[in-house]
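The complex appears here minus one protein chain, its other protein chains still in place.
Order as written gives the chain letters A and B; numbering starts at 1 within each chain.
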Amino acid sequence: MSHTQDKSSAFQQGIVIFVYLAALTALEYFVAVVFTAIPILVLIAFIKVALVMYYYMHIYKLNEESDSDRDSYSYKTGSNRFGLWLFLLSDAFVFGGLLVSRINLLGFTRPPLNQTLGLAVTAVLLLSSFFMNRGETAMAHGDKKGFVVNTMITLALGLGFLLGVVAVEWPNAAREGLTASGNVAGGIFYMMTGMHAFHVFTGLIFLGIILNNNRKGVYSAEKHWGVEAAAVYWHFVDLVWIFFYPALYLIGKLL
Amino acid sequence: MRHFIIVGILVIATAALTYFGLTAVGLMPVEASVQSLAIDWLFNYEIIAISFLFALIVVPLFYSLIVFRRRKGETGEGEYFEGNTPLEIGWTVAPLIVVIAFAYMGTYSLGEVRRVDPNAMEIKVTGFQWNWRFEYPEYGVTSNELHLPVNRQVVLKMESIDVLHSFFVPEFRMKQDVVPGRVTEYRVTPSLIGDYKVRCAEMCGTSHAYMGAPVIVSSAQDFDAWIKLQNAPADPVANGQKIIATNGCLGCHTIDGAKLVGPTWKGLYGKQETLADGSTITVDDAYLAESIVNPTAKIVQGYPPVMPPFNLKDQEIADVIAYLATLK
Partner (left out) sequence: MKRFFSSALMRGLFWQFIGTLVGAGLVTAIRAAMGLSVTDKFFFTEPAWVLGAFFGVLFFMVGTGVTSDWIKWARGIDPPEHHEERFQGWEKYVNISLDHKVIGVQYAITSLALICIGGLFALIFRTELAQSQLQFLTTDLSLFGQNGPQLYNTLMSLHGMIMIVSILLGIASAMNYVIPLMLGAQDMSFPRLNAFSFWIAVPAAILLLMSLVLGGFDTGWTGYPPLSARAPVGMQMFFLGVFTAGWSSILGALNIIVTVVRMRAKGMTAFRMPIFVWAAIATSIISLTATQLIGLSFQMVMFQRLFGMGFFDPGKGGNPILFQHLFWFYSHPAVYVFVLPGLGIISELLPVFVRKPLFGYRWIAMSSMAIALVGFVVWAHHMFTSGMNEYLRVPFMYSTLLVAVPTGVKFFSWIATIWKGKITTPTPMLFVLAGIVAFLMGGLSGPPNATVSVDLHLHDTYMIVGHFHDTIFGGFVFPFFAALYFWFPKATGRRMNETLGKLHFWLMTPAFFVLTLGMMRIGLLGMRRRIVDYDPAMGFDSTHMVLTIAAFLIALAVLIFLYNFFNSIKNGEKAEGNVWNSRSPEWQVPSPMPAHNYDQPFEVVGEPYDYGLAGSKYVEFIKSEKSAHN
């Protein structure tokens, strides 16, 4: 698949990638339930990450030649994009640190969590990424209405994920005896989901901002760095969850 | 060419002077353990390397400063040369070899230091704020002093009950952190009879500086004699006093009426104590026993509930109480 297309094939590509991601998630869940093969789970996670980075976050744009005029919008966008990716790289170290801590503290065991809920919020987040991609693609093709509709859906799904974790999964886990101040498994669970939820929350704020800015007519098909940034950030949050979900729900023996 | 010869001679002279100067001063404390030999052996080579490398950089530097300085009225620039790849490769590869050699020697030296003697005597060490306790399971002895027989390997199995500490005896050349929740190991074969001191080398709070205990390395006979003395039955009060000393109670309590973290023990026995909830209670044996085993059960008014529970045997508690009762 290449990455320069007209609007409908761009949309189509989004769908295909989403189907891949969904299938991989299902496979992941299946693998975890049937036999505990951590290398396979890691492999699947990396495939998913590669798909998201390439097709949803279009990392290849970093390589794009930009205008030689340093004051031009496209040159500045190039710099901004590079800056954003560096920021994500930096942020990835926080999450990497959390993953390492989780492995160090819990090893090949995992906290007792509600599998159905876990799969549900994962699906919601994945779906939101799909709509985010649609929203951004719409904007890139000048389809403001498509942008608004898709971004609204993303926002709603994102909110659903956030509430699903914070308002449903947390109290649920606490009822099951997994509290922050109890065993360290609780501590690391709340820390990881909490840090992730915090990022989802900031992502939601960015979505709100781009919707509002769009209302004020700031963006156009040619100039919509804000939309791209919010979208890339949103996918990054999804990308983190691609690792966190198996790390918390799938890997290892039940504690 | 002349420059290179002069500098070469100066480098060697300076290196030799530095090395002999340093060794003449005497860099390390006495060697009191077998392990310290392997460490000092490596350190000596490191000092040689350091002296040489120091001279290798500093001598040409000062030489250039003097010989190639811009003299009064001189104009013009320095000699033009930009680099020399073989030279660069040379001074990348040579240090690389030196470094690998040192890493190899380091591995060897570490192996020597960690060499296991299957007959090593095991001693259980507990570090706590701010003292040390040593238990000799073989002899059923507990003490605040570490007595070691000379020329016999001992293995210290160390644990902390609160924060990190570190077991350090400079004359043994080794230290090992003491970590809550895990047992760390320290193997040493004392080789020199004498009195030393463990000094806690990991920041552990207010009195970290003073967290030490005597280490007495003695002949096998003297060591056995000490063990005998420890096993001799002591009267309850003396025994209680010893238990207090080995458990670090005096880090928080005084016997002279002064107030530290916890209340003083002076005149404690039999007095009316006001508790945090306002009630009063007579200090009797049962209350004292509870205060030691389960300190948070009854909190004295005006004090924080920070005393950790102590796991003492019934006999030990009785002895402690006997001792406390003497503090009028």
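One rule holds in what follows: a contact is a pair of C-beta atoms (placed from the backbone, for glycine too) under 8 Å apart; a residue touches a chain by one contact, two chains touch by 3 or more.
What you see is a predicted model, and the numbers here were worked out from it, not measured in a lab.
Summary of contacts with the chain left out: across A:49, A:117, A:159 or A:191, the touching residue is A:191. In the complete complex, the residue from B:6, B:99 or B:297 that touches the missing chain is B:99. Touch with the chain that is not drawn comes from one residue among A:13, A:36, A:74 or A:101, which is A:101.
Interface residues of chain A facing the missing partner chain: 70, 75, 78-79, 82-83, 86-87, 89-91, 93-94, 97-98, 100-101, 104-105, 180-188, 190-191, 209, 212-213, 215-216, 218, 226. In the full complex, chain B makes contact with the omitted chain through residues 25, 27-29, 38-39, 42-43, 46, 49-50, 53-54, 57-58, 60-61, 64-65, 68-70, 74, 76-84, 87-88, 91-92, 95-96, 99-100, 102-103, 105-107, 109-110, 112-114, 162-164, 166, 168, 170-171, 173-182, 184, 197, 199-210, 212.
One rule holds for everything that comes next: only the chains that are shown with their structure count from here on.
Per-chain Cα centroids separate chain A from chain B by 49 Å.
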